[in-house]
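Omission of a single protein chain aside, the complex is shown with its protein chains in their original locations.
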Amino acid sequence: MINKIVQSMADAMAGIKDGSTVLIGGFGAVGQPDQLIEALIEQGAKDLVCVANNAGNGRVGLAKLMELGRVRKIICSFPRSAGSVVFEELYRAGKIELEIVPQGTMAERMRAAGAGVPAFFTATSVGTILAHGKEEREFNGRRYVMEHALKGDVALVEAWEGDRWGNLTYRSSGRNFNPVMAMAADLTIAQVSHIRELGELVPENVHTPGIFVNRVIHVDRGPAWA
Amino acid sequence: MINKIVQSMADAMAGIKDGSTVLIGGFGAVGQPDQLIEALIEQGAKDLVCVANNAGNGRVGLAKLMELGRVRKIICSFPRSAGSVVFEELYRAGKIELEIVPQGTMAERMRAAGAGVPAFFTATSVGTILAHGKEEREFNGRRYVMEHALKGDVALVEAWEGDRWGNLTYRSSGRNFNPVMAMAADLTIAQVSHIRELGELVPENVHTPGIFVNRVIHVDRGPAWA
Amino acid sequence: MQGFDRKGMAARLAQDIPEGWIVNLGIGIPTMVGDYVPLEREVIFHSENGILGMGPAPAADKVDPWLVNAGKQPVTLRPGGSYCHHADSFAMIRGGHIDLCVLGAFEVAANGDIANWATSENDTAPAVGGAMDLGAGAKRLWVIMEHTTKDGRPKLVEQCGYPLTTPAAVKRVYTNLGVFDVVPGKGFVVVDLAPGLTLEQVQSVTGAPLHTQ
Partner (left out) sequence: MQGFDRKGMAARLAQDIPEGWIVNLGIGIPTMVGDYVPLEREVIFHSENGILGMGPAPAADKVDPWLVNAGKQPVTLRPGGSYCHHADSFAMIRGGHIDLCVLGAFEVAANGDIANWATSENDTAPAVGGAMDLGAGAKRLWVIMEHTTKDGRPKLVEQCGYPLTTPAAVKRVYTNLGVFDVVPGKGFVVVDLAPGLTLEQVQSVTGAPLHTQ
């Protein structure tokens, strides 16, 4: 019997290696796999490359992982926000690398990795400093830059429901980056608010099919998110 | 009030021009917009380029459109099947052009058109006669061919439910090419088995958001499909 | 010179959005535009975090923690709205399916260049978000911003001094002093001035020639 549901965070994090590229879902707090990030802090892997839309907030979660010196590089679209204090400190001190990527390009680069497309062209960033060093090319009279697939060793995603085959659904705007990250990593770990019996999810309305998911763990996010 | 629901096939077909590239959904009979194809036959546009997985069956639908001499070229993955008699006749007589495209490449080329990606790389067809004339390139030690976006002037799609904003859901394996075609055309026309009130479709489970759909028409496909 | 206040600017822009358009509103003043499109005029608001058919902010006691806009503020979903993932959401943007994007800006140049994400080449960790995708992908880009900086320097300029977000993308600019089309080969063309202002007054705080229609 296929059973991707794990019972402990230690099992969920097993085998994550130093030097991994870790894709972390969420858009701000929404759809962010908080408990998996905490578990990764606990697990100990270091020298990580983290891919996330934001560069952490306050001194918890991703910010804490960075503050502990475990993140070598961050790839994101929006590093600078009111609460990104840890990132700012580390970055100014030259203790963390940054690759800034337009948000849509970041999503598409991961979707490409998941879909077996090593590179694609986009008009986004043409004529800007973010196009520096990128190959440019004209199609039908318009200029485009070539972007490469962005693959993860690990993806940490947050979902609303999950079953033992790894099928996931997302709630509302909590979907965001999670489905593209799930398909772009070798090891995808999902924290879900609700475990469902196999067959309970409507086949037409599975948002991430289990083929993209390796481990599922139940996390009660508390009354505000219930 | 936005209302994409039209009441007649004449309204559904209005404005389709000679020379159009027409994307036609479906995989065999499943998810195929039969009534829209009949209406296109009625409407009269000619010199068409049709994109569909198959090159028609028997002497109805797409096969009839071809038999009437209205199709200049067909782009498909599987032209030859037991029932593709009209295509075979026309092709042997040099009366129709054929572009044969691997099925996944065909789907991805339309998805690319819908997503503003003019070209992408894939390993599919490398080292085969279908790679002839295509640019090849190596990424991480593997060879890929460059494929271009495939855009439609018109898409004819079949869906299970639709509302006045153009939101669609699909049933079972009837989804197939329909969502990618819907996003890849300037004018997307959907035949739906059921019209729903705005707000009746579950927001998490809309399969094609209305942004990709221009016209919706109700078609009763009969008891077998109800 | 005062002209419109921020609400007035947002209301002025909102007047020009016809029913049926799909519109993405950036963070800041652009977000306020939504408040001035009456619900009965059906304009479909898109948010790049995967929302199509976004509605206004909820009452304080009706906040849904799962539902935020691109600025991470609580919002609602209108009947007919739907959710999708980030790659699909930006396919809508990059694929040219968004009728209008409204962004704020540091500067807009007479050729339509927009700079709105980094304040200098030396700003080594700027936050680009979805601005470049929106600038390059939407069918039309309108900017809404104050006409000058806080210290009085023009924000409509001959050439942007800040790093570009997207070249030659802006079609129209709404400021506290007026509305200006960006016409290729010509530059800024006055559509409208705020009540009581003269062309000369507005020209005096603009860094590029203002043409009349």
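Which chain is which? They are A, B and C, in the order written, and residues in each are numbered from 1.
To be clear about the criterion, a residue touches a chain if its C-beta (ideal position, glycine included) is under 8 Å from a C-beta of that chain, and two chains touch if they have at least 3 such contacts.
Computed from a prediction, not measured in an experiment: that's the story for all the values here.
In the entire assembly, the chain absent from the figure touches the shown chains A, B. When the full complex is taken into account, the listed residue touching the unshown chain is B:98, out of B:14, B:68 or B:98. The omitted chain makes contact with just one of the residues B:66, B:156 or B:180: B:180.
Across A:54, A:84, A:167 or A:193, the single residue that touches the chain missing here is A:167. For the chain missing from the display, the contacting residue among A:39, A:52, A:100 or A:113 is A:113, taking the whole complex into account.
Contact residues of chain A toward the unshown chain are 1-2, 111, 113-117, 163-165, 167, 183, 198-199, 201, 203-204, 206, 209-212.
Against the chain not shown here, chain B presents residues 27-30, 77-81, 87-88, 91, 98, 100-105, 107-108, 110-111, 122-130, 170-180, 207, 224-225.
What we mean here is this: only the chains that are shown with their structure count from here on.
Placing every chain at the mean of its C-alpha atoms, the farthest one from chain C is found to be B. Between chain A and chain C, the centres computed from C-alpha atoms are 28 Å apart.
Between the Cα centres of chain B and chain C there is a gap of 35 Å. Chain contacts: chain A has residues 108, 122-123, 170-172, 175, 207 touching two or more partner chains.
For chain C, residues touching at least two other chains, in rising order: 77, 83-84, 87, 90-91, 93-94, 137.
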